[in-house]
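Taken from a larger complex, these chains appear in their original positions, while the remainder are omitted.
For reference, chains read A and B in written order, and residue numbers begin at 1 within each chain.
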Amino acid sequence: MKHLTVADIAKLVAGEIVGDGSFCVTGLNGIREAHDGDLTFVANAKYEALLAQSKASAAIVGPDVQCPSKHLIRVANPSHAFTLVLNHLLPDPRLRHPQGIHATAIIHPTVKLGENVGIGAYVVIEEGVQIGKGSVVYAGSYIGHNSRIGENCLIYPQVMIRDAIAIQDRVIIHSGTVIGSDGFGYVTVNGRHEKIPQIGTVIIESDVEIGANVTIDRARFDKTVIGEGTKIDNLVHIAHNVIVGKHCLIVAQVGVSGSSTLGNYVILAGQVGVVGHLTIGDGAIVTAQSGVSKSVKAGEQVFGSPAQPIKDAFRTNAYVGRLEHYVSTIKDLKKRIEELEKKHS
Amino acid sequence: MKHLTVADIAKLVAGEIVGDGSFCVTGLNGIREAHDGDLTFVANAKYEALLAQSKASAAIVGPDVQCPSKHLIRVANPSHAFTLVLNHLLPDPRLRHPQGIHATAIIHPTVKLGENVGIGAYVVIEEGVQIGKGSVVYAGSYIGHNSRIGENCLIYPQVMIRDAIAIQDRVIIHSGTVIGSDGFGYVTVNGRHEKIPQIGTVIIESDVEIGANVTIDRARFDKTVIGEGTKIDNLVHIAHNVIVGKHCLIVAQVGVSGSSTLGNYVILAGQVGVVGHLTIGDGAIVTAQSGVSKSVKAGEQVFGSPAQPIKDAFRTNAYVGRLEHYVSTIKDLKKRIEELEKKHS
């Protein structure tokens, strides 16, 4: 690692020095993992005790964090500032990416590749594909007929992109992910499920990141869409004709059924399921393992299976948790009524 | 697209023309996505308003659908008829499939390939495999020792089929799916989990379709079976020795534990879990996210985790939803009893 002083770092992140600017940082690490000499970061005062115990010598901290025993660099957004320092110090990860076109890549003569495209070993690229400048496709990935990949995309090993898919710029796709498999659609005729052709496409807008072993099905007609800036974790399933808005966060193992629409800045926590043909409004939050069976309004937070507004779900859960108490109250009341009845008999 | 008149289409699907048979359709599309000149379809009268608003100029409709502003073709099963028209008009998707044997495919000399088999780039086929006529294996797929694939199967890129697996005819397998990985079985000896050999097989019967990134484990002994005509969505897990009947629908992210048996025409909705050694009867339906912990009778519909008959589950959920009301009733009764008691003291 290049060595930087606290003052160098403060300059890099436009932060204020609290401590010795000449102190030389020897590593970067998380607060729990840090060693003597390391720089770490702390977002808010809640973690002050943890910082005091940490072996880190310096820290990028939020406006209200104090720690007299460390050299501090104070900024508005410590996590972001720390990422800036990391990106400055780490060897450029692009140095490891495939450079040029590997001799074993099988690329149809009609394929158009932009400048500085890197294609790894055993990649297969079918007829009519276009890949924009600076994009990288790692070993063993497959890109089907007429698909388009924009600029500066990063496709990890063994990603499968079927035919006629549109991927915009700066998209990252992790290994094992399948884009454009057929939607799950059948019509039952005389007791047999006959396949409904899935002739639509998938559009992945710019700055999307998609985790490992995700599946995003192509539309029956028209398109399945992942909106700009949305981030998708591992093992997520997005069914045909789903429209995901911009800047959503979709955590691991979520499943969204066919033709549902997510607004912008929607958060679906881990293992959430969404049934088909629903609308989830802008900024809505669905908590982990919830099952969304009705549309959710913008800004609403829901929980449970079936999912309810979170206040209702918590109130209901609280009543359920006190059932033993209510039952003993009922038994007590019954006894007292019996006593009263006796007096009247 | 080849242009067809309403009369041409009516002939193709054996339907009745309601409107102008000479009208020339310029595209095919879903009811929401349709443009001027397009043909769409509507199954029943519930969607009449949507049809009236659609930009489509013509529609294949069910017996009870009216729409004076469009050219209609009336049939018994509009979705099926629409698929017939699509298949008639679309370029044959087989034109894109691998043709012949790619020079880079590594095929053991003992492998037997039927007529017109297509094998893509970088496919690896081990000793003793047989593949029936008309089947297609896309780039990067792997077929293990002694496995058999029937006729007219379609194996998408990067499917992994382990050794000694039997796949019948017209089976479709999407990318990233693994057939025949070891079942999850261990015996704990002196605090260590020792692997139990998984020496059975997997049988995929004819006309099965399996989505992307599915896992179907081989049996400990004997076989794991996916019955004829069953359709499996993405990211489903089928454990060792599971027997899935014929014509089932298994939606995304379902997990079926070891040695459970599904009858015919069973529907497991998204994210359902089924514990091991159960039986789910013919035609049973398990609703989304349910956890099946007891066997389910034929024809029964169950819901919840643990799953109950759907009427019981709904009634219980209704009681739970009214708990606040019951609790206030209990408090009211308590007060009234206290008053009565006072009068008697």
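By our rule, a residue touches a chain if its C-beta (ideal position, glycine included) is under 8 Å from a C-beta of that chain, and two chains touch if they have at least 3 such contacts.
Since we're looking at a predicted model, the values are computed, not measured.
> Number of identical chains in the whole complex, 2 of which are shown?
When the whole complex is considered, it contains 3 copies.
To be clear about the criterion, only the chains that are shown with their structure count from here on.
> When the centre of a chain is set as the mean of its C-alpha atoms, what distance in Å lies between chain A and chain B?
Here chain A and chain B have centroids separated by 26 Å.
> Would you pull the chain A residues touching chain B in the complex into a rising list?
Contact set of chain A toward chain B: 106, 122, 124, 126, 140, 142, 144-145, 158, 160, 162-163, 176-178, 181-182, 184, 186-187, 189, 191-197, 199, 213, 215, 217, 220-222, 235, 237, 239, 241, 253, 255, 257, 271, 273, 275, 291, 293, 305, 315-316, 319-320, 323, 326, 329-330, 333, 336-337, 340, 343.
> Sort out for me which residues of chain B touch chain A in the complex.
28-30, 33, 77, 79-80, 83, 86-87, 90, 96, 104, 120-122, 138-140, 156-158, 172, 174-176, 207, 209, 211-213, 229, 231, 233-235, 247, 249, 251-253, 265, 270-271, 288-289, 305, 320-321, 323-324, 326-327, 330, 333-334, 337, 340-341, 344
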